[in-house]
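The complex appears here minus one protein chain, its other protein chains still in place.
Right, chain A next:
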Amino acid sequence: MSDNEVLPDLPEATARPRRSRLSVVWIIPIIAALLGGWIAVQKLLAEGPTIEISFASAEGLVAGTTTVKYNGVDVGKLQSLKVAGDRQRIIARVQMAPETKDWLLEDTWFWVVRPRIAGGSITGLGTLLSGSYIGMAIGKAGERTDSFTARDVPPVVAGDTPGRFFLLKAANLGSLDYGTPIYFRRIQVGQVASYSLDHDGRELTVRVFVNAPYDRFVKPDTRFWQASGLDFSLNANGLNVQTESLVSLLIGGLAFDTPAASVEDAAAAAETSFELFANEALAMKAPERGATHFVLYFDESVRGLSVGAPMTFLGLPIGEVASVRLEAGNRKNLQVRARVLVAAYPQRFLDILANPQELTGGKQPSPATRKLIVEQLVARGLRAQLRTGSLLTGQLYVALDYAANPASAKIDWTSEPPAFPVVRGGLTDIEAKLTSILAKLDGLPFEAIGSDLKKSLATLAGTLKDVDTLVKRWGGELTPELKGALVDARRSLAAAERLFDSAGKVVAPDSATLVELRGTLAEVKRTAQSLRVLTDYLERHPEALIRGKSEEEQ
């Protein structure tokens, strides 16, 4: 109470009952701990498996920064890089996201995404700026594992893409590569997945993937061919340029199609093996059924006629040249001539007919019917002839056409195969025609014409004499006018006589004009010959058109 005495004025504080309570402030650290704990749990839950990927080179990879992406989504992060014990590879430790746990199968594919130009597309351009990342393609098979070997290239076909793989046997790779597109009717329907050289080194096996809706168009009879770049072919059909698309022009490609006859077949099974043809023509060349062979004998040059050259019937293809040989006959009767074996396809003939029913009655013609039809055609003048398909290249083809005035001929059914009648054709025709014109000129009866003219002139001279006597007799009586007219008439007759005389000179066998005419015709004949020589030479050396005659030839 001594304090009160010191400070007597101070008031007494009011007293209230004290409420005992728990310190609320401890909620704050509890909340903080809960928050921190929750974050920690989140972090721990977000921790996925750690895997090791072995790379040939870690170029572009940065520990702590490089991510693993699956279809563009980050699913992992590169933690560290170290050189493997054998110093051959780089081992990358990657912290994966927890959802990837079930994806890490043995055939899961990892690769470094870098800018790449392949298969007609440029990929990974973004990595030019962002730096490389590790791509991931989820596998389908195998055990779970945590150590992988990175591949050099991304998988062409993602694991779960619907479709089918097929195998192609190729003689060489051409311009194929991973991802080379495959076209079906110029739609891209798949790509090359891989290729490998067979063990014996003779052939390549190209594994291709055809995407789902289109894989059913691959039938057991489907033909695959290289649509690589440009396919130039120069033959009797002219210049042929084939390309699938501008992309395939640049990077090559494959195409497939099924012959019309097999389109309805069931789809081919996966991993079916096909032959890879060099071009569409080879691939789609139908295994022609029921080819009928004929042999043609030509006395003229068959230069420019190659195996595979077409045979046309009134300009439409119905067959092709199967072989070109020489035949010498026997030793006694030596007659060397060109023997051209042609294959005619009756089916093609029927196919191009507008009304095959009327000819065949709706059923396949029997060999006897065929024989009859061919005989009738030959009887109407159908002949085989060599024609120039292209003047530039001198390629020949066999044309079946009606000859203008054919010598009667028949098919020689006795020979095997039967010999079809031929006529000369092509350039040789021109020469023959010129020769026949010359022969006709030669055969003109110039002598007879000359003697006839002489007789006419003698008669005319007699007539003139008679007229002269008449005039003299009438001399005194006739009026001067008449006399003048008579003199005029006489002058005219004399002029006519001179005219006839000079005409006689012209048509005389040794007259200058006739000699000149003959000379001209001979010149034309020589020109035709040298023209033939020139075309012959050009056939052999088409390049001479541009370069001129080469030195060694001279």
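The rule is short, and it goes like this: a contact is a pair of C-beta atoms (placed from the backbone, for glycine too) under 8 Å apart; a residue touches a chain by one contact, two chains touch by 3 or more; residues count from 1.
Keep in mind that, in the parts below, contacts and distances are computed from a predicted model.
Visitor: Which protein name, taken from UniProt, belongs to the chain you can't see among "Peptide/nickel transport system ATP-binding protein", "Paraquat-inducible protein A", "ABC transporter permease" or "Nitrile hydratase beta subunit domain-containing protein"?
Guide: Protein name of the absent chain (UniProt record): "Paraquat-inducible protein A".
Visitor: Decide which residue listed in A:23, A:333 or A:405 touches the omitted chain of the complex.
Guide: A:23
Visitor: Extract the touching residues of chain A with respect to the undisplayed chain.
Guide: These residues of chain A touch the chain that is not shown: 3-4, 6-7, 10-19, 23, 25-26, 28-29, 31-33, 35-36, 39-40, 65, 67, 129-131.
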